[in-house]
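Yeah, one chain of the complex is gone here, protein chain that is, but the others are all in their spots.
Note that the chains take the letters A, B and C in the order they are written out, and that residue 1 is the start of every chain.
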Amino acid sequence: MVEFTPDEMMTIAASRLLTNDDVCFVGIGAPSAACNVARLTHAPDITLIYESGTLGTAPNVLPLSIGDGELCDTAVTTVSVPEMFRYWLQGGHVTVGFLGAAQIDKFGNLNTTVIGDYHNPKIRLPGGGGAPEIATSAHQVFITSKQALRGMVEAVDFYTSLGHGTGGNDREDTYGVKTKGPTVLITDLAVWKPDPETKEFTVVSIHEGVTRDDLQATCGWSIKYAQDVRETPVPTELELNTLRDLQSRTAIAHSL
Amino acid sequence: MVEFTPDEMMTIAASRLLTNDDVCFVGIGAPSAACNVARLTHAPDITLIYESGTLGTAPNVLPLSIGDGELCDTAVTTVSVPEMFRYWLQGGHVTVGFLGAAQIDKFGNLNTTVIGDYHNPKIRLPGGGGAPEIATSAHQVFITSKQALRGMVEAVDFYTSLGHGTGGNDREDTYGVKTKGPTVLITDLAVWKPDPETKEFTVVSIHEGVTRDDLQATCGWSIKYAQDVRETPVPTELELNTLRDLQSRTAIAHSL
Amino acid sequence: MSLQDAVAKYIKDGQLIALEGFTHLIPHAAAHEIIRQGRRDLTAIRMTPDIIYDQMVGMGCIKKLIFSFMGNPGVGLLKRVRDSIEHEYPSAITYEEYSHSAMANAYEAGAAGLPCAIFRGFLGAELAKVNPNIKHVICPFTGEKLAAVPSVQPEVSVIHAQRANKRGEVLIEGIIGVQKEAVLAAQKAIVTVEEIVDDFDDMHPNTCILPHFVVDAICVVPGGAHPSYSHNYYQRDNAAYKEWAAISADRDLFAKWMEDNVMSVGPEVFEGRVAHLRGAK
Partner (left out) sequence: MSLQDAVAKYIKDGQLIALEGFTHLIPHAAAHEIIRQGRRDLTAIRMTPDIIYDQMVGMGCIKKLIFSFMGNPGVGLLKRVRDSIEHEYPSAITYEEYSHSAMANAYEAGAAGLPCAIFRGFLGAELAKVNPNIKHVICPFTGEKLAAVPSVQPEVSVIHAQRANKRGEVLIEGIIGVQKEAVLAAQKAIVTVEEIVDDFDDMHPNTCILPHFVVDAICVVPGGAHPSYSHNYYQRDNAAYKEWAAISADRDLFAKWMEDNVMSVGPEVFEGRVAHLRGAK
């Protein structure tokens, strides 16, 4: 039997949701690993875009920053940052935007700006970067997050980027946004999808060995479950080897 | 004594007004010839821009079109047409815009759009192209025109591009335009500059062998003369040879 | 895909289309195919309508032009378009006219997915009075009144490019004009190319390349820009541009020229037309 960590499960579960036809706007960290595992396994023709302007990139190692030379070296082409945000993101070519956050609520609203009051912050976080417009311009949004009480909260301190707002059709009714928004949340413990009506994230599959108590103990809102909750298929040997090879190549490259 | 044609005099008189520090937005025809004669004689470091996106170009032959390959081959760089109009023209980097027209009035308002009514044209002309914004974004505008009654008119049928409007400070007062506008008109018979107060073009120098009667016979408004009207210095041998060499290289290249 | 199939599949009567190319890389072969297939009532956008739109208007394909400069570059006027505007021959067309700056901005805004473009334009220029689609917005920070025009959003854009690769990526280099914007602003894009190569190895990292997912049809038509040119492939046929003045000036001569050079031939003729223009410099 193959051993794997919750992080590995999260990355691999996320990678499985991507297809050859996707054009992904990729962030650093788990999204980058997931997208590249997809590219190196079942979706070799997936298009990966990093906000530094690298379009259609195929890095051999994971970038430490969003603008590593490796991304440019392997890209179809590299455009300016204004062009990236105007033509490629706002122009509607991104099918999947991949976001993470310091705080997430049950409707997929994300906070990477500030803990506490904006003008008197307890903790000042890095800010939104590309997220505010990725969240509304990408056809759909995938979110990855490790579960923790301080991260998965009833209400985010600050709407860095819009998910489903207050739920239901709030996204379109209040803000006029016609893209789908968050369609999946992949954590280190489970896979969640929005309820079709309320848009609240509900658990659709639980990773191997994880209990519902584990889930609730690391989530700040009262969890709802889909009618038919599955167990997330464990990583295949190919998936796991691909991820680990990628990570070891990356570790070697970054220690140079 | 050197023989020369009125056209050659016009081109050479125009070329003399350009300096090494100028960044010229160049149109096809007399402006293109004038700019390149300047570059090949007294202003080798002048920057020539053609609206096709070719920036800092140094063609060995005159282009037939605004986008000949020669312009790209010899350019510092070639940018997209949106960038050309947004960053380089509107961005305020063009010191001299060089315009011609089918009709010009005494305030340098130009018409290349239509003879007759816009909606029921007697003659439909090519239209403005870059002129409307060159006329207001370039720091100053040079105009070249052959003199003829149907071209130099009391009132243009259509304001394709703004000169000094109705004269005086109309340009800034009515339209808020802070660039200088037309600062010189070079014809095949004379050089004209705006009166400092009225902004009406007044003759400042007359080409060799041309009389005031010649000027008035080919101009549709009643001509005013500067206090001190000179004779335009005749072309030097260098100027004339440079222009003729350029034109013969061009004729050979375009007959290929 | 063959050019015949691409035009048949994507271009329909009554559509809003753009054939772009700023003196360089003008898609002549594609325009001729549209004429041969007898498309009608097209609204045709182009910054610089030149010979191809003169031909399409003269053959009755177009009901409306959207443009900023209408001429045979370096040569003169477009006589077929003028005949249509001044004498309604072969039929009347309407037109919507802008400046280059306005159209370049409108393409840029179309590529950027915006409904309009804003820029500093038409100050004292009379087009703003005769074109109701030239409006204004006020800058909320400075109070400056800026020109606004609708973005260009063609149903189909057609361009010619140097080459594609087997992944369906398209390379454009040299004078790139508004071609990238035309493709990105459109719902569908047809690209004719000089050739298809295996890959684009060793390209400069910032080269203008269109990824496969914004291009719907790639058609190999060597010489397909003639008498325009393809940088690194063949030169502009200046003589052909000059000859067009006489052909376009005469209704009968035009009809015969179109019959001989467009209606009774196919895209394969273009390769021969550029043979003498290759490698000249």
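Methods note: contacts are C-beta pairs under 8 Å (C-beta built on N, C-alpha and C of every residue); 3 or more make two chains touch, one makes a residue touch a chain.
Computed from a prediction, not measured in an experiment: that's the story for all the values here.
Student: Among the chains in view, which touch the chain not shown?
Tutor: Every shown chain touched by the left-out chain: A, B, C.
Student: Could you tell me which of A:100, A:130, A:151 or A:220 touches the chain that is not displayed?
Tutor: Per the contact definition at the top, the residue touching the missing chain is A:130.
Student: Touching the hidden chain in the complete assembly: which of B:13, B:26, B:40 or B:72 does that?
Tutor: Looking across B:13, B:26, B:40 or B:72, the contact with the absent chain belongs to B:72.
Student: Touch as defined at the start, partner being the missing chain; which of A:11, A:47, A:113 or A:187 qualifies?
Tutor: The single option touching the absent chain is A:113.
Student: From the list A:165, A:194 or A:220, which touches the chain that is not on show?
Tutor: Candidates A:165, A:194 or A:220; residue touching the omitted chain: A:165.
Student: Footprint of the hidden chain on chain B, which residues?
Tutor: Within chain B, the residues touching the omitted chain are 21, 23, 45, 47, 55-56, 72-73, 75-79, 86-87, 90-93, 137.
Student: Which parts of chain A face the unshown chain closely enough to count as touching?
Tutor: On the side of chain A, residues 28-29, 51-54, 63-69, 71-73, 78-82, 84-86, 89-90, 109, 113, 118-119, 121-133, 135-137, 158-162, 165, 171, 174-177, 254-256 touch the unshown chain.
Student: List the chain C residues touching the unshown chain?
Tutor: Residues in contact with the chain left out: 112-116, 118-120, 133, 135-142, 144, 146, 148, 150, 173-174, 176, 203-208, 231.
Criterion: only the chains that are shown with their structure count from here on.
Student: Could you tell me which two chains share the largest number of C-beta contact pairs?
Tutor: Chains joined by the most C-beta contact pairs: B-C.
Student: What's the farthest chain from chain C if centres are computed as the mean of the Cα atoms?
Tutor: Farthest by centroid: A.
Student: Per the centroid of Cα atoms for each chain, what is the distance between chain A and chain B, given in Å?
Tutor: Measuring from centre to centre gives 57 Å for this pair.
Student: How big is the gap, in whole Å, between where the Cα atoms of chain B centre and where those of chain C centre?
Tutor: Each chain reduced to its C-alpha mean, chain B and chain C end up 28 Å apart.
Student: Just how far, in Å, is the C-alpha centre of chain C from the one of chain A?
Tutor: So the centroids are 40 Å from each other.
Student: Multi-chain contacts in chain C: which residues touch at least two other chains?
Tutor: 108, 180-181, 208
Student: Name the residues of chain A that each touch 2 or more other chains.
Tutor: none
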